[in-house]
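With one protein chain withheld, the remaining protein chains of the complex are depicted in position.
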Amino acid sequence: MTSIAPPAAQLDRPASPARPPASPIKPTGTARQGLFATRRPDAWWIEPTIVAIGFGAFILYSLFSSLVWEPVFHVPYEAQGYLSPFFSPLIKPDWLPWWFSPAILILWIPLGFRTTCYYYRKAYYRAYFVDPPACAVGEPTIHSRYRLEAAFPFILQNIHRYFLYLAFIPLFFLWLDAFLALRQEGVWRIGVIGALMFLNVALLTGYSLSCHSFRHVIGGKMDCFSCSRGALLRYRAWERATWLNIHHLRWAWASLISVAVTDLLIRLLAIGVIGDPALRF
Amino acid sequence: MAISGFETHVHDVLVVGAGGAGLRAAIEARARGASVGLVCKSLLGKAHTVMAEGGAAAALAHVAPDDNWKVHFRDTMVGGKLLNHPRMAQLHALEAPDRIRELELWGAVFDRTADGRISQRPFGGHTYPRLAHVGDRTGLEMMRTLQDKAVHSDVDVYMECTITHLITGPGRIMGAFGYWRVTGEPVLFPAKAVVLATGGIGKAYEVTSNSWEYSGDGHALAYLAGAELIDMEFVQFHPTGMVWPPGVRGLLVTEAVRGEGGILRNKDGERFMWKYLPEDRRQEYAATDEEAERWVEVTAQGRSSEARRPPELSTRDNVSRAIYTEVKEGRGSPHGGVYLDISYLPAEHIRRKLPSMFDQFKELADVDITRGPMEVGPTTHYVMGGVRVDAETGATTVPGLFAAGEVAGGMHGANRLGGNSLSDLLVFGARTGAGAAAYAARNAASAYVDPSQAYRAARQLSAPLEREDGEDAYAIQRDLQAMMQSLVGIFREEADLREALGRLTDLETRWQSIKVTGGRMYNPGWNLVFELRNLLTVSRAVTLSALQRTESRGAHSRVDYPEQDDRNWGVINSVICRGPDGAMMVARSGVPPMASELRGLLGAAH
Partner (left out) sequence: MPDAHLKVFRGRPGEPSEFVDFDVPVEEGMVVLDALHWIQGHRAPDLAVRWNCKAAKCGSCGAEVNGRPSLTCKTRLSDFDLDEPITVEPMRAFPLIKDLVTDVSWNYAVNRTITPFTPPENLPQEQWRWQQRDVDRVQEFRKCIECFLCQDVCHVLRNHETERAFMGPRFLIRVASLEMHPIDQVDRRQYLKDSGGIGYCNITKCCTEVCPEHIKITDNGIIPLKERVADAYYDPLQWAWRKLRGREATGAGTELPVLPAPVGAPPPPAAATTPTDATATESAPAQTAEPAAAGTGPARPPRRVRTTKSARQTAGRKDAARAPRGRRDGGAG
């Protein structure tokens, strides 16, 4: 027994409960290092590429739409009683300078919510940080001081639950908007864009209720689901949240796309490129 | 105690084998103050116990309130065709519930009944639903629990270390000799007591549900050290192994499939098990399809049922023979098995109760068991025979040598009931650990290893590496497996068995001249050499015992003696031991007498 002592040597004494793993801190393996080093012959790069492009497109579009479109190009974010979801609830005191988009007062909530979302984290760590780009695929350099979510700034991801709580505020207003848009100038209408607004807010609700933090708060934090009547209720809620949570990725993408499309159509309606076919009564 | 040139680890108790029985023995011996070493051929936690699926039988009476140890004892004895060591069967039935509860105390998470206790499922040959289980991975759950318990109770674990020789002293055991698989370096374990917990012998056969480790190491080591083996003719063929594709042939399909309501049919769609129920026990089984169906329905809800159990839950020996016969008479499926169908139950229920079966068929055979039937056939599964041990302590006939689990014989008689092996290894693992610790305490003088034995073992170990030229170990293994499969399989015959003895002699000769290439480091070909020695030894033991027993009983079926012969063989165990000339001898001995109150329990059964 020379260098391969561990089986006996490491297992011979009891470890005290809180002691960190015996040296070494991690095993020293033989993985090939270096960007994209891998022996996977499949197209592992497709997924991160799609994600990178998709997110990039959305970020550019949302920045343009919420910050630039109205102030610079005078394309309104409101048309025929429909309010763009980027701007809801609309807070627009008179003293705001012309270049200051009211979306800024609101947008940080969904932005923070999505940035700290467990799914989005996975997606952008992979697509933008290439950390890792895909499973068993190499990274740029061997980070000598990898700390990620164990240290500032990424440790802040842990406040995700607060963004969840906050996110219910715009969500409430979006529901309100959708209902208010049903009646315009004393006429009831069911329009394509109105329907889209409902779809959008439904998807956003699905996204929020499928959140991991929600699932935790609602019941996941309990150890025993049958230890009291209250626990049983929370168990049922947790079960539902779990059911939604399984598709969190889909909720995330669907609601992302629906927000952008809703905004886009409202703008196009505003400048008259499209109309809003609707039943009115 | 050190001999120059050998790495040495001294212990009071050395446990060989880290499956359920070995771990349980190590935990118990350690709890009683002995210093314990635990040696295993592979990594910790990979032992064959993880493959046990159905559950552990214990009369907890959670599902069927009428259940108690007496009924369990009776079921075990009846299943074993009364060849069981009665005291072992009694202790097993008595203590299994406590051993199961103890596991829960150590963190095992069993499936629950509606009122929140450990749930129990029905199994072949058990009168009541009795198997504490975790889906269909009960063995894994037990292993993890025991493994963690052992690791946290200061047992020294030696992983990937193969024991090739036992060291004996005057009239007792003195330790063991082995080598690290990783480096190939020899290592000595002087110990006051050695517990063998090495499992079974399945690798002597071509079609088997057993892992490669099951090469009869403990059986052979004990035999070579002078201990007696009993009941070696009783090799259990599990009725349901996979038959297709070829790569997975023999892989176990848990009995829980039948416990949950699986139905066996031949290619004509006939539920053939009705034909094969033994006349004298027919009243224990359902009379009609409807009654069987009712039983399945009620049992699925975790309640006990007034309906009687379906015919598929007959004892394993019986079902295996039934399937074999169906196939042989031309009513088998295209790949030489029969159909096992559970797809009539709700898909959700199947996936929850049999998750790993679902995965196994989906991934390895492209069969969705919630939609269609599985193809199954018998596969070598378990050896009832083993080292003769004392019921109370697990002591073998060699002082200081102990055995527990599958390697020990006597507990299961001529046929083991499903679920009794997991409880067996807990009950007798614990007893043997205690027995070995007590023995070590009584014999306080430390073990003395005779250097010449160590040097001889080391020379034997290296010999195959040093030969210029010789036989290929893998080829010998293939030949042995094919030979055992065809000549000493489910149905046996005198001519076949005699031929098998002859061929064994040839193989033994070839074994003498095995040549291994590739050095000592992690060399599987080299590891195979001593496994082959063990396999050849147990194969001969099985064949000799099978030849001697001129009747059919339990798992042993002789074509030339198809009847059970209670007059000549009813209370006789076959015994294998090493003769004065070093050759293997077979003899008979009476089954240990049964206490009269136990006999009374059996009387009630008939």
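Note that the chains take the letters A and B in the order they are written out, and that residue 1 is the start of every chain.
To be clear about the criterion, contacts are C-beta pairs under 8 Å (C-beta built on N, C-alpha and C of every residue); 3 or more make two chains touch, one makes a residue touch a chain.
Just so it is clear, the model here is predicted, and its values are computed rather than measured.
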item	value
Which displayed chains the hidden chain touches across the whole complex	A, B
Touch criterion as defined above, residue of B:Pro346, B:Pro524, B:Pro562 or B:Gly579 at the omitted chain	B:Pro524
Omitted-chain contact residue, chosen from B:Gln236, B:Gln360 or B:Thr380	B:Gln360
Contacting the left-out chain in the complete assembly, out of B:Arg478, B:Arg498 or B:Arg599	B:Arg478
For chain A, residues in touch with the removed chain	4, 6-7, 10-11, 14-22, 24-33, 38-42, 118, 121-122, 125-126, 131-132, 134-136, 138-139, 142-151, 154-155, 158-161, 212-213, 215-216, 220-229, 231, 235, 245-246
Touch list for chain B against the chain that is not drawn	42-48, 50-51, 101, 104-107, 109-112, 114-117, 119, 134-135, 137, 140-141, 144, 148-149, 151-152, 159, 182, 209, 211-213, 244-248, 251-252, 355-356, 359-360, 363-365, 472-475, 478, 516-519, 521-526
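Definition applied: only the chains that are shown with their structure count from here on.
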item	value
Where chain A and chain B are represented by their mean Cα positions, the distance between them in whole Å	53
